[in-house]
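Yeah, one chain of the complex is gone here, protein chain that is, but the others are all in their spots.
Then we have subunit A:
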Amino acid sequence: MVTSIIRRLIQAVFVVVAMTVIVFIGVNVIGNPVDILINPDANQAERARVIAHYGLDQPLWRQYLLFLQGLLHGDFGNSFVYGRPAMGLILERLPATLELAISALAIALVFGLPLGLYAGLYPNRVSSKLIMSGSILGFSLPTFWVGLMLIMVFSVELGWLPTNGRGPTLELFGVRWSFLTGEGLRHLLLPAFNLALFKTSLILRLTRAGVQEVLPQDYVKFARAKGLRERRVIAVHVLKNLMIPVVTIIGLEFGSLIAFSVVTESIFAWPGMGKLIIDSINLLDRPVIVAYLMMMVLLFVVLNFIIDVCYTILDPRVRLDSKA
């Protein structure tokens, strides 16, 4: 098991290095930073000074090494717009995004798992068919449009819930959170529900498929033949075997929730990383873009690594494979 974990670790490091090269080449070579950094009216001397200041006159490999050096220190340079370190800006907004993503994941699990279980256990009931058609709609509805419609119905027409911002926050462990205040919770509800919609459908369908795969298995038949109560068969024998795909999905989808929060955050003016990156792309704020991309790469590599390790622990077959 240790060998396989070490091997995965090496792969993870390789992925991070590969992505630094891609992002570096992409941003520094394909996009021309000089055009972005320098006022078009600047004279020749001014241009040369700025180029030298950012090290853009250096050979490419040295620029890359400088980039890596900065990366290791978490230094991506100052934001052109805010004039503050890019990494700091992103970390400042991380809690808001995390809060949104975790809430959305919780909503998706609370709705997706039981509904999927129900649809899988009783596939021929009309209610199950309704649930499944509903999930197709959940897949097809464009998230941003649903967000707008939520605002239209619950904020504009009914006036129940606020449309933007986080509302008042409360400090816990040195970080400010919305869900600790009633008003903040009201602000959180619509965006979290919006972000959760797609994932609810996904978890629902996955759970249903899993249930239908597990039910005909011999160990479920055996459990029933032993005379175990239906509740126990489902809770222990069915649910336990569903956990492997579900754990993978939770892990993977948590990352994708953070990535997809760019949309929800833009609609509900939620002050998280996603809104920051969209603003930065629009304003060509290069240091913030690079810092965000590297941060996401790191996040995904770490998540994938954790999932792989969980796999090895949960599923003995993976362990045996790596020994062979």
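Observations on the structure shown:
We adopt the following convention: a residue touches a chain if its C-beta (ideal position, glycine included) is under 8 Å from a C-beta of that chain, and two chains touch if they have at least 3 such contacts; residues count from 1.
Note that in this section contacts and distances are computed from a predicted model.
As stated in its UniProt record, the chain not included in the shown complex is "Peptide ABC transporter permease", which appears among "Fis family transcriptional regulator", "Oxidoreductase", "Peptide ABC transporter permease" or "Cytochrome bo(3) ubiquinol oxidase subunit 3". The chain that is not drawn here is touched, among residues A:V23, A:V81 or A:L185, by A:V23.
Residue A:M152 is the one among A:L66, A:L130 or A:M152 that touches the chain missing from this view. Within the set A:L115, A:I131, A:V238 or A:I277, the residue that contacts the chain not displayed is A:I277. Among A:V233, A:V246, A:V263 or A:L276, only A:V263 touches the chain that is left out of the view.
By the touch criterion stated above, the residues of subunit A touching the omitted chain are 15, 18-19, 23, 26-27, 30-31, 136-137, 139-145, 148-149, 151-152, 155-156, 163, 255-256, 259-260, 262-263, 266-267, 277-278, 281-282, 289, 293, 296-297, 300-301, 304.
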